[in-house]
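Shown here: the complex without one of its protein chains, the others still in place.
Let's turn to chain A:
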Amino acid sequence: MTIRALEKVSVGQNGVGAFILQCIKMDIHYCDQSGSSRGMNSFIKSELSKFAALNPQIEFAVSPRPRKHPLIIGHYINGKQKSICVRNMHALQILKKVELLRDSSGEKTKKVNKPVTSINESVRGVWSPYHGNGMPV
């Protein structure tokens, strides 16, 4: 006899139906002086206000980081964070990186071998040695 799991009323299927953005916060660091932050400073002046207005569910914390390269850190619901160094990038390149962090799930990057990934349980159930009639050897 196999064990049947309890029937679930609803299943969260990667946010389908009730989507919550996984990224909750972004730290944006820049440097006042260094040349590698020129693109980042331009991004903050020209692009950030528009992007922040389009994504009100993400908190943007802008702060300087003197004598360091510019950096974007994304914080996610699962407690993890991802950081991207955007040194010497211009504003539109940085905008792409910010969109990438926004769309990330926060999970580690994993290799996907199978063409199909399903969360449905097997129709055969899970085998158990303590159930059923047993088989005399």
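We take it that a residue touches a chain if its C-beta (ideal position, glycine included) is under 8 Å from a C-beta of that chain, and two chains touch if they have at least 3 such contacts; residues count from 1.
The working rule: contacts and distances are computed from a predicted model.
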Protein name as given in UniProt for the chain not displayed, "General transcription and DNA repair factor IIH subunit TFB4", "Phosphatidylinositol N-acetylglucosaminyltransferase subunit H", "pantothenate kinase" or "Large ribosomal subunit protein mL50": "Large ribosomal subunit protein mL50"
Sole contact to the chain not displayed, among A:V62, A:I77, A:L100 or A:V126: A:V62
Footprint left on chain A by the chain that the document does not show: 30, 32-33, 37, 41, 44-45, 48-49, 52-53, 55-66
